[in-house]
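One protein chain omitted, others in place.
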Amino acid sequence: MNNLENITTLSSELNIQTHEVLQLVIEAWQQLQIQQPLVHCITNQVAANYVANILLAAGASPAMIDNPFEAESFVKISKSLSVNLGTPNTEQVAAMKIATAVAQQHQIPWVLDPVGYSTVLPWRTEITDELLQFKPSIIRGNASEISTLAGQQIQSKGVDSTLDSAEVYLQANALLEHTECVAISGESDFILSKTYQCVFKINGGSYLQPKVTATGCALGALIAAYSGVTQSSIACIAAHLHFAIAGKLAFEKAQSVGSFNVAFLDEIYSLTEEKIHQYADFEIIK
Amino acid sequence: MNNLENITTLSSELNIQTHEVLQLVIEAWQQLQIQQPLVHCITNQVAANYVANILLAAGASPAMIDNPFEAESFVKISKSLSVNLGTPNTEQVAAMKIATAVAQQHQIPWVLDPVGYSTVLPWRTEITDELLQFKPSIIRGNASEISTLAGQQIQSKGVDSTLDSAEVYLQANALLEHTECVAISGESDFILSKTYQCVFKINGGSYLQPKVTATGCALGALIAAYSGVTQSSIACIAAHLHFAIAGKLAFEKAQSVGSFNVAFLDEIYSLTEEKIHQYADFEIIK
Partner (left out) sequence: MNNLENITTLSSELNIQTHEVLQLVIEAWQQLQIQQPLVHCITNQVAANYVANILLAAGASPAMIDNPFEAESFVKISKSLSVNLGTPNTEQVAAMKIATAVAQQHQIPWVLDPVGYSTVLPWRTEITDELLQFKPSIIRGNASEISTLAGQQIQSKGVDSTLDSAEVYLQANALLEHTECVAISGESDFILSKTYQCVFKINGGSYLQPKVTATGCALGALIAAYSGVTQSSIACIAAHLHFAIAGKLAFEKAQSVGSFNVAFLDEIYSLTEEKIHQYADFEIIK
């Protein structure tokens, strides 16, 4: 069964054209600079510093509040919430459950990044399944995670993907039952949109990005940042394009991982409307 | 009521001159290189790596011991203690309470960095208020945090400041009841000293510093490092000048956040007596 069949959207949103998407992305990026939205991040210990630096560089205002005693009051004042299952512990999981429930209740957009979702990590898969009931605005992950979350049985290798994004994006339709958008990162990125009833394919980036830890986690948080200033589908596309353009331009400057990562942060910070126009490389798959 | 009125200091310490301060700062920096003081840091997960790298680059020997089972024995052998409320959890808070109590008892200088002190984060404000009873040598924070801690009602936005340091430094007088020194970071930094009964205003740095996460946290830890080799007021001034000079020189080398941060670490490491003489930019406000 194709979940897309049951979805009603405004007819004006269907058949969106590439140039319209591009315009919405540019406006989203401008709003990120103007509004500097407060983004509540509950992320893993590997990614915390990197995520904060990426969000600051991109224009947002990140705050890593991951205790259960402050999760409710803090998510209420945030523009969006990013939840990442990388290295959960008991208190952090309690914070996730509170924050996501409150986010749903107060219609604060939130992103679920089910890091390591697989049969070898049953504790976090149960937690993730529980969080799904609070209807994330966006689910993002690599191909292995999204495929498993969509009900496929695959052999996982830790937190890195063993599948290609192009192989699994159709399976991901099943997840639109829980969310507005599904974003799958890989050599090309695929974004499934309920609003537009189509799939966006994003090209670009560099093969060095997966060699820097926590880039996927930072991308999830950047989607959350954008979803603080625009609707979910455009937030996904904008964040992926921001990463793809920065990755491409950084690789032109530096071809080894240490210096590439420095250049990548520089490029995340140095995005302009002109660069978006010049380098945005995506297509719409009906 | 002005808390300064009730304070007795040695008359020789009053009316300190700029050149005397500069000499004490240079001696402090030299002692930091010679003694490489062991600094006990209880900090947040976003900042931990960065704080350690800044302290190593500056000449100190940092150790992040944040469990309650070792806090007592470790603070006793440390030259100073840095406590940062960025991402507290239950065990870390227990460690903070033990370490600060023992620090006070053994007259080990300690710095309180009340990250996110605000009405939207009531759990940490209660903890912070409790830690105040152990009389931090120095309280440092951004304008929003210091203003709220000093009893003002302000609207906070996460962990970033919504106020200017110049607006709040007079309010901060109220905090001298609890501490020897209050340091407020911002476009210019303001340091209120009980010893010298005056305010020091530090200029310099770069507008890129707040775009790198955890620079404030690292500054707090660097104040702690200096307070292991000199008195509290000079430790505050020395750490702020160290940051301001490194920030200014780094910005001359690099104008985007990733490469700026690399240059900043380089400059923290490469400070010299000559650079302090040439670039230290501060004034004394009576």
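Per-chain residue numbering starts at 1, and chain names A and B are given in the order in which the chains are listed.
We take it that contacts are C-beta pairs under 8 Å (C-beta built on N, C-alpha and C of every residue); 3 or more make two chains touch, one makes a residue touch a chain.
Computed from a predicted structure; not experimentally measured.
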Residue touching the undisplayed chain, where the options are A:Trp29, A:Tyr50 or A:Phe282: A:Tyr50
Which residue of B:Leu81, B:Val182, B:Leu265 or B:Ala280 touches the chain not shown here: B:Leu265
Candidates A:Leu121, A:Ala224 or A:Ala250 - the one touching the absent chain: A:Leu121
Of B:Ser61, B:Gln152 or B:Gln255, the residue in touch with the unshown chain: B:Ser61
Residue among B:Gln45, B:Asn84 or B:Asn142 that touches the chain left out of view: B:Gln45
Residues from subunit B at the interface with the omitted partner, ascending: 38, 45, 48-49, 52-53, 56-57, 61-67, 69-70, 73-74, 76-78, 91-92, 261-270
Residue ranges of subunit A at the interface with the undisplayed chain: 44-50, 86-90, 116, 120-124, 157-160, 210-214, 256-259, 261-262
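The definition used in the following text is that only the chains that are shown with their structure count from here on.
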Between subunit B and subunit A, distance of the C-alpha-averaged centres to the nearest whole Å: 35
